[in-house]
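Structure first, commentary second.
Note that one protein chain is taken out, while the other chains of the complex remain in position.
The block that comes next holds chain A.
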Amino acid sequence: MSQKPASAIIEIDRVSQVFQTSSRRDHLALSDISLTIDEGAFVSILGPSGCGKSTLLYIVGGFVSPTSGVAKIKGQAITGPGPDRGPVFQEFALFPWKTVLGNVMYGPRQQGVRAAAAEAQSRALIEMVGLKGYENFYPKELSGGMKQRVALARTLAYHPEVLLMDEPFGALDAHTRTRLQNDLLNIWERDRKTVLFVTHSVDEAVFLSDKVVMMSKSPGRIRQLIDIDLPRPRRRNELLLDPRYQKHVVDIERMFDESDEGGSAS
């Protein structure tokens, strides 16, 4: 079930990123990152804050161009954002002047889907993320968890091949976070889109992913790739008791502790 014929959808080839700090000094945010992501895989990038994990995601998204190296999607070099890669940000980034329905319909409308069809699809998606009845609410009227559900629906609505999730649950309280993790897994297990998921939470990475990319800080490098061979579909209450799950979490936390980066996550 968890094994399927794998073909690379995203290839990151010797990518480095240098930022200029406000004091005009060069800061090496990412150093020589190479990584391949298979189609349909759920891959988490895990690391302490400031390790460049979000930057790596933005490079794949085409929002930031790397200083050197190249990122490719399906063999094509990434030169900018595109609807094949759908971002979901920690800050939600919803359009506050649009209702929930308006936000979710925005992508399909932009892609030229007719209003009636876009609305029907969007209503179905809103129901899928558990927000039926909130179609005409404005973002300011929603809680953080609900906003992130809308953001997920808005991105799914234009059918990206890869979901790019940038600490999507980082701003939510523990309870909401758990519920959204469960719901995300349910949705993902339905259509198995490729997901690149940035987080600093070890539990979250292990719970969700097929593969965890551990990063270290200053400069941001890949430290280790860990396959999470836990069976799917995953149920949280079963998994928490599963010794294999516990071992993964403990191993990863220990690895973070060994390096003196103070970056052991939650």
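Here is the rule we go by: a residue touches a chain if its C-beta (ideal position, glycine included) is under 8 Å from a C-beta of that chain, and two chains touch if they have at least 3 such contacts; residues count from 1.
In the analysis below, contacts and distances are computed from a predicted model.
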Practice item. Could you tell me which of "Molybdate transport system ATP-binding protein", "ABC transporter permease subunit", "Carbon-monoxide dehydrogenase medium subunit" or "Acetyl-CoA carboxylase biotin carboxyl carrier protein subunit" is the UniProt name of the chain missing from the displayed complex? Key: "ABC transporter permease subunit"
Review point. Just one of A:G50, A:G69, A:G82 or A:G170 touches the chain that is missing; which is it?
Key: A:G82
Point to revise | Touching residues on chain A - with respect to the absent chain | key: 58, 61-63, 80-83, 85-87, 89, 91, 93-98, 106-107, 110-111, 138-141, 154-155, 158, 160
